[in-house]
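To start, the structure itself, in structure tokens.
Shown here is a partial selection of chains from the complex, left in place.
Chain naming follows the written order as A, B and C, and within any one chain the residues start at number 1.
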């Protein structure tokens, strides 16, 4: 069984949710919440998830302080060794702030925090986190963020649009005014992926409101599938 | 009539705890060795481009506006209004 | 409220000498209304506090009930009305902080927040500023600490324009055997952990125990800036301390600060304490007096045995939570505080912690009689327009603008989310869960505090039943005026009696609560006295939980319970006729019980497809909400509504008679459902059917009373509050 680290900073608050949901997807999973002070590249982690929350209170800017932390330097090192990394919500913001993914974040266009379910569509699924999905698949899951307006400059967008995995809100569902309706984006090989919506809140149909299906399950299944020896 | 750029800064009153500033100082500035920084304070800066007869008028116009609109809360904030340099 | 002359005299006689200024400050903090309940304790004894499920009743920071064998729910309510009136953002935020810390004291894990907000008229500029600040404060704080805000109540009324009511509740869970219930013993160390103490919040609880000054900016000492990050670190570090069994006792440093925390524990366990005030970690230099009574937020007191100190320190260091050993408990029965080796206070713990009750006089205000008179002949108004007006009333309209600002999903438990049903439901393990909801109706309690408060209890009960839970316990928060004014105190008295009566009748204990007095505006006018009730229900199988949106075309709609001509105090009278008077709907506990158990049966047997209780705005509003949310049309036959004494259409449509539910039932199950009803003496009738038409139509015999498009109604409902908030 692969070993997954769930990296926790002061203010991270979705760590236990990710753990619970991973176990719901596969009860045998080996996953562990790792306090940022204890996180090491050499910890033998097969994948790392940076969960949501408000690291360091999100003071200054969402994810900005955590992005400069020692743990994130270790994580950056891990990505060069091909360890898959998933950033969810604040985790995505941290990865972007740390320069592991392109773009930047701005406050929601409404000026308010927003918590609601949205529909996403996948472009260029690639890499371990999306291995069981196909281009054009629709996934449903909730967002909950105040600074979730993903922004990417046009030339950067041009350079990733046809090569990198991108998750987009259906245009009618964009909750924050992000560029090109982007909800999530990955590196070209898809090993590092970040997304604003919360897949861990969408692994069980019990938690999906009427009209929505739990679309987070496939992301966790994908990584567990991809990490199986021989993949 | 002229156009004036008036800057209003809203910050927490002295003596009140400022968790944002403290976190920035402790977990960012000092952690990375910028120890010459003795204190950090955080405020919000609003810049208004105002049409007025004179700079004084522009300033007092903005002051009144900030009060009326309750852009800051006099109970916890201080407001500092100047003409943009 | 500063100590009065008799109180100072009493302190002299307790000490047998002149008190020091530190001692005076300690008494002032501890004997404030907020901390001591000196005016309210006698009446609170009327509340039914016992029951099979009750593990810990009133007395501790928070009560605990056993919802399932081995699973305890710890929940509590709190008001932050006064701080929110001067600093809505931080006032509301620190209210959340405080209530969460109450839950931590038993070692429970906070899993849900509720906010019950009684706010000003959204058309008023200051009121709107308060609303926005309050909601943002709750949002920023609750979201950051990772506890979902899953339910609440929101009410808009000009009586709250300058003094809103911000009542918040937190729900936590723990395994029964893991609740932190040890006794602190002599020799145990007292630690204060969390934020360094500052001058902020100095004597905040005495601030909450007096009317607002007319110049709010003078109350700076009582203002506190919220620090949700520190709160989150407290939650995480305490969870680890509890899990590793390193603490014996935990207490929130709330109203009255260090003094209250230490004095109450010492008094409860017949101990004394020795404090070294200079050991406490501070943010700025403070005098010993300030250290004793500062109410800086995000601090907790933990009591540990000496040999655990090193382990505790390591946990605190891991989370970067500052802490200091400020003293220890002893057998002296006295609180002795030293500052730099000088003794600054030496007072008996018991006398400090338990001031004598004050018997307040109580007298109904004379104007009240007029309010209670039956409302005279109402002009006939078109009911169709009345319905529009009700659906767009901010009190009735969708609260989406509020709850979408709250992360109500964190924790991956929220099975029934805000806006979808009468209460929120959270899953615990795979199949079991709990339902939670908070309710009040300030208009009812302002007209008739006894019956109004009883109705708040009943409404909360119905909301819990409607989603498919069994009510287990309540906590309550009466928000009243100045207890020194007999006309204000009377409301408090009646509210408590009304709550006590209804809770006893329903057989659900009131296991805790909080009292808020001095809710007056700066002119000394009492805001609408309000009885807020929060309830918890047990859900055996979360997959059976019922939402209120209509599900299918072609099903039958049942109403459960009789309708009486009870328009007094209703939203209809207020909104459409501009009248806030009349006898409020009568509480009818026996039909509440009967109807509830019937609805529970329908849910349990899988007969009910959707359920909604009838509340504000009456039957018409309840059905409209179900249709709007489900996007399913309805044809309503008004002549079939079981009524007693109704002579007008508006009575049938908008009466707020208690104890009623609307249930959607599959056509083929109707016969069975009605049989069960008559067998159990319950009034139930099919009054409508669902259609594929996307219209809400009401008929009386062959006449069409109104016919409205669902999209049109949805717009009214969705926009009623939102339109003021952009």
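Following the convention adopted for this analysis, a contact is a pair of C-beta atoms (placed from the backbone, for glycine too) under 8 Å apart; a residue touches a chain by one contact, two chains touch by 3 or more.
Quantities reported herein were computed from a predicted structural model and do not represent experimental measurements.
Participant: Can you give me the copy-number formula for the whole complex, using the labels shown?
Facilitator: Counting every chain in the file, the stoichiometry comes out as A x1, B x2, C x1.
What we mean here is this: only the chains that are shown with their structure count from here on.
Participant: Tell me which has more C-beta contacts between its two chains, A-B or A-C.
Facilitator: Pair with more contacting C-beta pairs, A-B versus A-C: A-C.
Participant: Would you pick out the residues of chain A that each touch at least 2 other chains?
Facilitator: Residues 10, 56-57, 59.
Participant: Hunt down the residues of chain C that sit against at least two other chains at once, touch-wise.
Facilitator: As it turns out, chain C has residues touching two or more other chains at 227-229.
Participant: Please output the residues of chain B touching chain C within their complex, sorted ascending.
Facilitator: 12-13, 15-19, 23, 70, 73-76
Participant: In their shared complex, at which residues does chain B touch chain A?
Facilitator: My answer: residues 19-20, 23-24, 27-28, 31-32.
Participant: Which part of chain A faces chain B closely enough to touch in the complex?
Facilitator: It is residues 10, 56-57, 59-60, 64-65, 68-69 of chain A that touch chain B.
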